[in-house]
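My questions all concern the structure below.
With one protein chain held back, the other chains of the complex are shown just where they sit.
Up next is chain A:
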Amino acid sequence: MCEPPQVLADRPDGTVVRSGTIVAKAHAADTDREALAARIALAAAPQLAGILLPPLPAPAPAAPTARPVTLWPLGAPVDPTDPGAAPWAEAADLLARLHRTKPPFPLPPMRGPAKAARAVARMRAALRAGTTALPGVPAALSDDVTAPPRVPAVEPRDPAALSVLAGWRALPPWARGEVPVPAQRGGFLCHGDLHLGQLVRHPAPDGPWLLIDMDDAGVGDPAWDLGRPAAWYAAGLLAPEDWSVFLDAYRSAGGPAVPADGDPWPALDVPARALTVQTAAVALAKCAAEQRDPDEHEQLMIESCARIATLPPELATGPAS
């Protein structure tokens, strides 16, 4: 096979290149190498066979300072053009099995809350970059009438950004990554960044579905892994039938994140809120950087944030319905 290598993704948090049937990932330069090694070892652990895509043996680093590189077999991803074929049930089954597996060795915390915090920081930075009138002048002082015109896409008093920040502040400290997850919610193996781009069939094209991307995996609250689909459903982005398929499959496989029956939302509420805030924050940061308005899907998540901001968790998780 002599096709030229192909760049599959190139973001600050990782560059992914495919060559033939091998995929190489260069992780971020500031990656915690010890934590990454534990996460990659998890994907290789026999207890996780059939759940996580196992890595290929990686080459020794080119230099101690080089970005760490991991190698993976090529899998077939979810078809983004065919909603009907999205593997909601398979994703939920994989998560349930992951969450039910006892951590085979000590692992770092799942990074979901840390990623949510990073998204909000990114939004704040993007808003500051778009609104600071003069270098060195704090944004709060730039109301001066002599300030040059602001970037129109997102303003400091933009209601969308205020909703994101209000929703963020209403979250408990553990969901903002400020303190460890409470013992009664934590201790489970988690993926940490579930979305439809995190599933491949291996061997391609007809092998079983497996979870990929261990960069955020670790121990934590398993409801976090259900939080993104839950957030999409709550925002009106994920159809109720797809959400039902996902949730029912998770429960059928004995997943521990939600009770076996009854209302799952007391368990899902905080992670779904956090992932709504995270998604809206990333969307607003992108809009500010690209000087554009939110698209239709981003708008649904921003509207969801606005509702979250008006309804703090203590109201939403009152007496069971």
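Everything that follows uses one rule, which is that a residue touches a chain if its C-beta (ideal position, glycine included) is under 8 Å from a C-beta of that chain, and two chains touch if they have at least 3 such contacts; residues count from 1.
In this text, contacts and distances are computed from a predicted model.
S.K.: Which of the following is the UniProt-recorded protein name of the chain this complex doesn't show: "ABC transporter permease", "Lactate utilization protein A", "ATP/GTP-binding protein" or "Transcription factor zinc-finger domain-containing protein"?
M.R.: "Transcription factor zinc-finger domain-containing protein"
S.K.: Which of these touches the unseen chain: A:Cys190, A:Leu238, A:Ala257 or A:Ala274?
M.R.: A:Leu238
S.K.: Out of A:Leu196, A:Ala253 or A:Ala289, which touches the unshown chain?
M.R.: Only one of A:Leu196, A:Ala253 or A:Ala289 touches the chain omitted from view, namely A:Leu196.
S.K.: Which of A:Val23, A:Leu42, A:Ala86 or A:Ala217 touches the chain that is not shown?
M.R.: Per the contact definition at the top, the residue touching the missing chain is A:Ala86.
S.K.: Which parts of chain A face the unshown chain closely enough to count as touching?
M.R.: Touch with the absent chain occurs at residues 13, 78, 80, 83, 86, 115, 193, 195-197, 230, 232-244, 263-265, 268-269, 272-273, 279, 282, 296-298, 300-301, 303-304, 307-308, 310-311, 314-316, 318-319, 321.
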